[in-house]
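Take this structure, written in structure tokens, and hold onto it; I'll ask about it next.
Every protein chain of the complex appears in place save one, which is left out.
Each chain carries a letter (A, B and C) given by its place in the written order, and its residues are counted from 1.
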Amino acid sequence: MSQSYNRGLIEDFGRWREFSAGMWAWIFHKFTGWVLVGYLFTHIAVLSTALTSEAAYTTTIQALESLLVVRILEVGLLAVAVFHILNGLRLLFVDLGVGLEAQDKSFYASLILTGVIVVASVPTFLAGVSI
Amino acid sequence: MSTQVPEQVEDESSAESVSPGKQKRDAKKRERAERLQEQREAEAAEKARTADDTYHLKVFRYDPEVEGKQEPRFDDFYVPYKQGMTVLDALMWARDHYDSSLTFRHSCRQAICGSDALFVNGSQRLGCKTQLSDLSEPVRVEPLPHADVVKDLVVDMEHFYDQMEAVEPYFQTNSLPDEDEEQRQTRENREKVKMSTRCIWCSACMSSCNIAAGDNEYLGPAAINKAYRFAMDEREGEEMKQRRLEILEQEHGVWRCQTQFSCTEVCPKDIPLTEHIQELKREAIKNNLKFW
Amino acid sequence: MYEHDVIVVGAGGAGLRAAIAAHEEGADVAIVSKLHPVRSHTGAAEGGINAALREGDSWEDHAYDTMKGSDYLGDAPAVETLCKDSPKETIQLEHWGMAFSRDDDGRVSQRPFGGLSFPRTTYAGAETGHQLLHTMYEQLVKRGIKVYDEWHVTRLAVSDEDDPEDRTCHGIVAYDVQTGKIEGFRARNGVILATGGLGQVYDHTTNAVANTGDGVAMAYRAGAPIEDMEFIQFHPTTLPSTGVLITEGVRGEGGILYNKHGERFMFEYGYANNLGELASRDVVSRAELTEVNEGRGIEDEYVHLDMRHLGEERIVDRLENIIHLSEDFEGVNPLEAPMPVKPGQHYAMGGVETDENGETCITGLYAAGECACASVHGGNRLGGNALPELIVFGKRAGHHAAGKDMKTAEITTGKVGDYEPADVESPVQLGEAGLGGDAVADGGERTDGGATADLSGDEVVQRALDDERETIEHLLEKEDGIQHAEIRERVQKSMTQHVNVFREEEALKDALRDIREARELYQDVYVADKSRTFNTDLLQTLETRNILDIAEAITVGALARNEFRGAHWRKEYQERRDEEWLKHTMLSWNDGEPELWYKPVILEGENKTYEPKIRSY
Partner (left out) sequence: MAERYTSFEPGGTRWLWQRLTAAFLVIVLAFHFFLLHFVNHADEVTFAMSEARMTQLTYFSLMILFLVTATFHGVNGVYNALVNQGLSGSRKTAVKAILGIASLVLIVQGVRTAIAWAGGVPI
């Protein structure tokens, strides 16, 4: 992107406030997608402790799982994943040419549904944490 | 009230060479002009103040050449409101009554020439088609984002034109009837391409698309729509359609679109751009599946 | 200096068609336009293109209608050329892919239009001009024709022999809007003017802001006579607040005009007992204003145009964009309420005098489209006759300029044959204010007093370039004075007040006084914006000068023509006076002053003579 001069604050600051539904959906989808890839790599890294020994694996997992931060992060991951899935479905429908007129509504619906699912699963996720 | 950059003091040497008589005449003229100018500005300001209703505009200003305007800034204008006044009307009023150097493109005043796509209160709109009464104050007017600014509200359109012209935007067919006979086209088919033919090349869509902002080579919604207009026109025939799909399938063609929908939202001609782009993606896939 | 065979000034329908035609003939052609082509005002045309395409219709009928519509001031050779070529040119557009509306059998749709005896107006929804303009621009892209867009042409480079008929146009001078460069363009074969309308002379107009009559004014000042300038068409249905046009198509489809009392006044007050709303534009415009003047208008300003009875389906199908126009620019939904409408300046029948090949009396100078007067529209243009004019005469001018062999024109140009010198009684001095004796063709003062008659083409262009540089430097260097906006506004107001649909002698004289005053103010005009980048202040200042010259020409013509013909209505003379006035009003710029003369109308067509008949609808 070339710019003949720096529009500075005017160009960069505050522009996000003017984004419309579709653009927010795009931003969120991007963000969640990246988080998920990041997680995929870490996930495999953690799991591959199994290559060293059975015990190493079990202790790593259980040590991690006993930490509150990890639990909270997991809830975050769930939120991210659920949104990515729901919005991903929305995008798949858009690709099929279904519901283009309601694209903003379906985005809001994904958001709300994500919220609901995440809240509903918090108890399961936080169950049995030792602080 | 004038937001004009302060004028420079006259250069001594240039005054010397002029005859005294002319100097006097000039001085008189200048005086008269100054008086006129002051009067005009006073009147304008007065009018603006006394009108029951004035609109506050914040307009982006920049001029690469004029000292003091090289650093972009916003100027404030207070414009008396009249029923039915548009953003373009307000800009013209401000230009004609406050600052004649305020620069923007405009011509038709009726949403058909596509000259005055601007960034108004945070979205891309045609100045002439945007009623002031629909906006909250202050009305912030900026040049289109993601384009080089030439001066004030004028942006460089070259890149947009290049993209438009990259899709072979002209009718091509291998079979034409005699020169005094028209090609037949069904009503349904004309209906199908109708919306896509309405594009006025205003570039609002391109400016709103984050992908186009990031990827300079992306054809952009308007150009893809232009291609759609021909690809879907049955008069061109199947063979041409293949060719058109090939153009669209390039790396920076339809696949770059991430269905942000902002193009569809800002298009002043209500062209369902995302829908058209999506349809082309499906056409392209279908077309290729045929050969698998 | 840039150099091409043919240079086309303006990129509306006429300019694009001319460029394509010249290119077809193998010329190296370039377009110079102050707007990017797709921004031209041709895009605003809504209604359609008249072409006798169908069984049951014929070019002869079209010609007859056009002649009658022109109130017998059209020249038959031009009218017949238009009507004969239009079907082929319209089909050509279709072959270039233009998205016309279609009938059930897949053929292009046609609809009835005011003043036509057959529904021959070929259309593309209510956006015919947009489709036409874009289709032709596409062809330009296909051919790779060079366009200098956002180059404002300021002056023609014409040699300065005493008689305009001996002069030659060698090129143009243009100002690059983006960079502020002033450059000469040498045209080896010819220059084609296609600069469109001049609506900005008025303050209520359907025309674009860019329609300032530049081409007419430039040609006029270079010595080419301008013809029938007093004939200005006022469109009867424009939205009161902006001047945005509501196409005649609305009435063609069956829309009805009502006054304050809900009376269908076109019939009830006998303005047009046969055709009613579909009578010719001048008739309807006057009827509306008469209603308003007699107190039957709504808010003392406008009347109502109602199309609700057509039903939503039909309206959406054929007139969809009217719904948007009315909503966006007037805030009225025409599916629910009648639209307010009033007459507004719409079209200039007059313009640069040309023959049916588009050539003026100056060698190498052509004009086509709205800025030209061949004349096909005479005293009044029929709706749907301008777009065919663009493609027919644009093409002919392009071909001729590119050197194609063409039939010699029957219409003569310049002061030849039986022309008639004349005088007009003006209350003030006419012409350029503050002129010294040494006026050159362009009306400005000569830089070095030398004649250009024996200079080479390149030198003529160079000379014009030097002159223009000086003019522009002067405007930019001048530190103070008056600004163009004020002068322009004065003239526009005066023209709308005094030289409108109804014209009377005293008012016309007042207008001349106002114009004189404006001219004097213009002596002191300056440009406040000193930037070289996109200086619209400067450009509008230059345009304002053109507006002045044209406003004066319109008013002088109106004052001279002591009759009521076509769009030209005179309070003192309520009749068409064929014995005396079957002639064109001509104005030549003579040492900075307008000179009036007349030339006869040609009513002899190919097979028949068009006998003036009473124009009743």
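To be clear about the criterion, a residue touches a chain if its C-beta (ideal position, glycine included) is under 8 Å from a C-beta of that chain, and two chains touch if they have at least 3 such contacts.
Since the structure is predicted, the reported quantities are computational estimates derived from the model, not experimental observations.
*Asks:* So which of the visible chains would the left-out chain be touching?
*Replies:* Per the contact definition above, the missing chain touches A, B.
*Asks:* Please give every residue of subunit A in contact with the chain that is not shown.
*Replies:* Subunit A touches the chain not shown through residues 1, 30, 33-34, 36-37, 40-41, 44-45, 47-48, 50-51, 54-55, 57-58, 61-62, 65-66, 74, 78, 81, 85, 88-89, 91-92, 95, 121, 124-125, 127-129.
*Asks:* Provide the residue numbers of subunit B that touch the chain removed from this figure.
*Replies:* 211, 214-218, 242, 246, 249-251, 253, 255-256, 258, 281, 284-285, 288, 291
FYI, only the chains that are shown with their structure count from here on.
*Asks:* Between A-B and B-C, which chain pair is linked by more C-beta pairs in contact?
*Replies:* Pair with more contacting C-beta pairs, A-B versus B-C: B-C.
*Asks:* Approximately how many whole Å separate the CA-defined centres of subunit A and subunit C?
*Replies:* 62
*Asks:* List the centre-to-centre spacing of subunit A and subunit B in whole Å, with centres computed as mean CA coordinates.
*Replies:* For subunit A versus subunit B, the centre distance works out to 37 Å.
*Asks:* Can you compute the centre-to-centre distance for subunit B and subunit C, using the mean CA position of each chain? Integer Å is fine.
*Replies:* Roughly 26 Å, centre to centre.
*Asks:* Any idea which subunit B residues touch subunit C in the complex?
*Replies:* Residue positions touching the partner: 4, 7, 10, 29-30, 32-34, 36-37, 40, 63-66, 83-84, 86, 95-97, 99-101, 103-115, 129, 131, 150-152, 154, 157, 161, 165, 168-171, 173, 176, 179-187, 190, 193-194, 197-201, 230, 233, 235-236.
*Asks:* Would you tell me which residues of subunit B are touching subunit A in their complex?
*Replies:* 60, 62, 64, 70, 72, 74, 122-123, 142, 145-146, 148-150, 156, 210, 213-214, 216, 258-262, 264-265, 272, 274-275, 278-279, 281-282
*Asks:* For subunit C, which residues count as touching subunit B in their complex?
*Replies:* 35-36, 38-41, 43-44, 53, 87-88, 91-92, 94-97, 99-108, 125, 127, 130-131, 134-135, 138-139, 141-142, 178, 208-210, 241-245, 324-325, 328-331, 479-486, 489, 524, 526-537
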